[in-house]
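One protein chain omitted, others in place.
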Amino acid sequence: MAGNTFGHLFRISTFGESHGKAIGVIIDGCPSNVDIDLEFIQAELDKRRPGQSKITTQRKESDTASVLSGVFEGKSTGTSLALLIPNEDQRSKDYDHNKDIFRPSHADYTYQEKYGIRDYRGGGRSSARETAARVAAGAVAKLFLKQKGIEIFAHVSSAGKVDAPNLPSEDLSKLLEIRESNIVRCADPATANEMIELIDSVRKDGDTIGGKVSCIIRNCPVGLGEPVFDKLHADLGKAMLSINAVHGFEYGSGFSGSEMRGSEHNDIFRPSEAGSGVSTSTNFSGGIQGGISNGMDITFRVAFKPVATIMHNQQTIDKEGNAAEIKGKGRHDPCVVPRAVAIVEAMAALVIADHYLRQAAYQH
Amino acid sequence: MAGNTFGHLFRISTFGESHGKAIGVIIDGCPSNVDIDLEFIQAELDKRRPGQSKITTQRKESDTASVLSGVFEGKSTGTSLALLIPNEDQRSKDYDHNKDIFRPSHADYTYQEKYGIRDYRGGGRSSARETAARVAAGAVAKLFLKQKGIEIFAHVSSAGKVDAPNLPSEDLSKLLEIRESNIVRCADPATANEMIELIDSVRKDGDTIGGKVSCIIRNCPVGLGEPVFDKLHADLGKAMLSINAVHGFEYGSGFSGSEMRGSEHNDIFRPSEAGSGVSTSTNFSGGIQGGISNGMDITFRVAFKPVATIMHNQQTIDKEGNAAEIKGKGRHDPCVVPRAVAIVEAMAALVIADHYLRQAAYQH
Amino acid sequence: MAGNTFGHLFRISTFGESHGKAIGVIIDGCPSNVDIDLEFIQAELDKRRPGQSKITTQRKESDTASVLSGVFEGKSTGTSLALLIPNEDQRSKDYDHNKDIFRPSHADYTYQEKYGIRDYRGGGRSSARETAARVAAGAVAKLFLKQKGIEIFAHVSSAGKVDAPNLPSEDLSKLLEIRESNIVRCADPATANEMIELIDSVRKDGDTIGGKVSCIIRNCPVGLGEPVFDKLHADLGKAMLSINAVHGFEYGSGFSGSEMRGSEHNDIFRPSEAGSGVSTSTNFSGGIQGGISNGMDITFRVAFKPVATIMHNQQTIDKEGNAAEIKGKGRHDPCVVPRAVAIVEAMAALVIADHYLRQAAYQH
Partner (left out) sequence: MAGNTFGHLFRISTFGESHGKAIGVIIDGCPSNVDIDLEFIQAELDKRRPGQSKITTQRKESDTASVLSGVFEGKSTGTSLALLIPNEDQRSKDYDHNKDIFRPSHADYTYQEKYGIRDYRGGGRSSARETAARVAAGAVAKLFLKQKGIEIFAHVSSAGKVDAPNLPSEDLSKLLEIRESNIVRCADPATANEMIELIDSVRKDGDTIGGKVSCIIRNCPVGLGEPVFDKLHADLGKAMLSINAVHGFEYGSGFSGSEMRGSEHNDIFRPSEAGSGVSTSTNFSGGIQGGISNGMDITFRVAFKPVATIMHNQQTIDKEGNAAEIKGKGRHDPCVVPRAVAIVEAMAALVIADHYLRQAAYQH
């Protein structure tokens, strides 16, 4: 109820501050007998960790996860699975100047007002460092979904106004390979170069820029999603909007669908061929109809605002409401989307795993 | 878990099919001593009910709500508050042709696959008729929020490609008056006319069109929203995405914020004046920072796809996967947004009421 | 969170006051394709309804349940299943004397203090009339469990100090027949007569008496119950303790087990015979080990206090805290256990159905 818990049947609770001892997560509801591949979990964390490239923050965290419980001889036991990631490179001194001042478009003011106390070091609990715990838990969810043949793939589809073209129809493993071959994590190599150039130039200005991440979920069985309120896309939307800096979510045709006519937008069912499920000629529905997956690719897009910490002087106020001036210190990302790709995938995996189990519950 | 429940402390469970005996809602968590103004509840329902104008469906439902429990001498008692809305004008015969066929971009196929059974009459549980129960419950939430001075206002900001300009800074009661003076529920009268013309022409084509609803929540206290996962905008997003036909949600700067630089996007805090809370010079944050309300107007926008039922012949498949043809029957909306305004407000009220109580819980 | 909801996957929310328009329940989570046998539901309600015999309250309620949603052509559809039971024989006038006075050992004082308002007519929401909604929902749960072969049987094992002997090893259907052949619902005919005599004599004194109900759940599959906190017996205990007037719960060896030695108390596993599951030579564990069902009979016992309304003059206080005198009016039970048998079975069915679905969720 205090908001550090996500999911129902595949449920996670995360903890940890940017400059505390450690961050971590308990998974309460991982089914038993899932292969817990620690190398895979670490590889996922590596995609999110800071210090990867010139266009990410230079904070050095190895983000090494260890399992505290719930795994026996390499397999999940069905009991609470706890993962711990110690903090290593805290430079809390960098944040002394934040103690009594509110950074613009950060959570300093609202945390102070809500709680009457705040751990101001590096943003405390409001820091995006918290998302490492999500990636670790999401990696476990992915290991579960892998057993079911469900694949999840996200990439950077926009940085500022630089937009990638629609992806070619392709194996997701192939797109993943392309995506991982560039530091901005865009699956279109030409656009990737443009994006990197943009972000690097923004960084040199001491400024930041927003972007978008697009995601595909493939081989999702028909039937996931619980009408009326827990529609699959509603839970995906909540998951994405809970990620730091996200300001928008759309699935299928999204905002552009609101400009279309029904006669264009309707996805026409195609007669089934032997051995194949039902399919539609277009996919404006984004793989979800009536809140329930229909077996087509689930597609959605997430908009991230620019990072609030910039290396410019900004006017603001202090705790007493007096005018003050602030300039960004610490180590920050000029653009979050390259690291956010892993977070989007993790949250998608958590939603799908949760709904997979929910659907299983009622298939008596 | 099966998805008919929304909220935690101010929690609703809805029931009812399009062509069943009745629809309704239980509110489990309405605080005691709220004035339950039945006329207000009815007035809210009247904004959503069918048959209001030439640009809405012609199904005739009075949507009269009665209270079954939880109210004593005009006030809520703190116990379950049940509201019942009988169905009146069912023409189930209109749907016999749907029994064995899947309408494109409807929930027929996914419900059939998920449940192995479906009430095909009027879409059964997947019908937007279900949202009447939300509006009734939302009206109760509004009565609670009214006691706290919190106001909620939505209007149609786009129909197809016809967009309303930004609203003038104005009392919400004044904007409400303008909005209710036209049948499309847009608070800009000139745009309203254009929109009505568009929708009417689409209707005459036997087609449908999408649109957008924009919403403002004013006088929300600082501190609502629970980081990390239950950020206020994440719960608003989920609420909106759970409404039939919604394909996108954005708050504050939204998707356009992803194209901006931090130096433009940051909302600069202004020194407090006597008697006033903190304010910011711009409001790209949409009244929410770190997932917590900051006292500024909360602003968001919701994208609705075009209604799937059109009066054209369409190719589709039957239950056996064979090719079939379908043509819309029944009475349907050419565009949902005029009636959706009441639903968006209701869901917003439910989210804010829930978070109001959550915040109260921890203010010991 | 306000307490009118029970269960997670097979979740019910109840509503209604003793003297309101109706009581009822929404089941959110009944799996699809369960045969909804209305006669069975009504027969269950008949076992709980008032006015059955000389040893129950004389209030006349037919307790006729109707289905408002969630059933199509006799089968559950997987969507919210709402059941409505109108109130018929309210004599609210009988309760005018309660308006400003607190009845001893009733909920008048605590409701008034908690909510600042109370529907004093017949106890309002605190009335045991609310349990009719539980019995209706429990009947649906039983119909689901019947498909799985799971049987639930309860009977009155004590009235005051009159205790029934242990039941013979017998088919539950046979025990049910015996139980229903007497008005006190004890499966031992000789004891039943003694109990009836006791209760009738207590009634003639204008007094009331407590009692106990014992319950057996048979053919429950191995594996239901979620350690650590949601042990099967913990959820059964909560369910039973939530029934009006219940003051105690024990399972298996219960309180007497606390006086035993491990060497006596341990249930020795017996080697499996072909075609049979594992069994134990004794069943002090009550069919549950480590919070998880082991396939043996689940056995528990529930203690009910005497009804608080007696036909004697009693000292008490009024709303201002002044001394006052009260004498029971209205129509009340001299002993609740004969009618409570149906409630105990219903709550047991709801717990088992919920845990059945929970277990199914993780059996991927």
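Remarks
Order of writing sets the chain letters: A, B and C. Residues in each chain are counted from 1.
We take it that contacts are C-beta pairs under 8 Å (C-beta built on N, C-alpha and C of every residue); 3 or more make two chains touch, one makes a residue touch a chain.
The structure displayed is predicted, hence computed values, not measured ones.
Of the candidate positions A:Glu61, A:Asp119, A:Glu250 or A:Asp267, contact with the unshown chain belongs to A:Asp119. With the whole complex as reference, residues 1, 8-9, 29, 31-32, 78-79, 144, 147-148, 227, 356-358, 360-364 of subunit B touch the missing chain. On the side of subunit C, touch with the chain left out of the figure occurs at residues 1-6, 8-9, 14, 102, 104-107, 109-111, 113-114, 125-126, 130, 158, 160-161, 202, 207-212, 222-223, 225-231, 233-235, 237-239, 241-242, 247-255, 257-263, 265-272, 278, 280, 284-286, 289-294, 303-310, 312, 314-317, 321-323, 358-359, 361-362.
Taking the whole complex into account, subunit A touches the unshown chain at residues 1-5, 8-9, 11, 13-17, 20-24, 26, 28-30, 32-33, 66-70, 72, 75, 77-82, 84, 114-119, 124-125.
Criterion: only the chains that are shown with their structure count from here on.
One finds 26 Å separating the Cα centroids of subunit A and subunit B.
Separating the CA-averaged centres of subunit B and subunit C is a span of 39 Å. Taking the mean of the C-alpha atoms as each chain's centre, subunit A and subunit C sit 46 Å apart. Shared interface positions of subunit A, i.e. residues touching 2 or more other chains, are given as 1, 8-9, 227, 358, 361-362.
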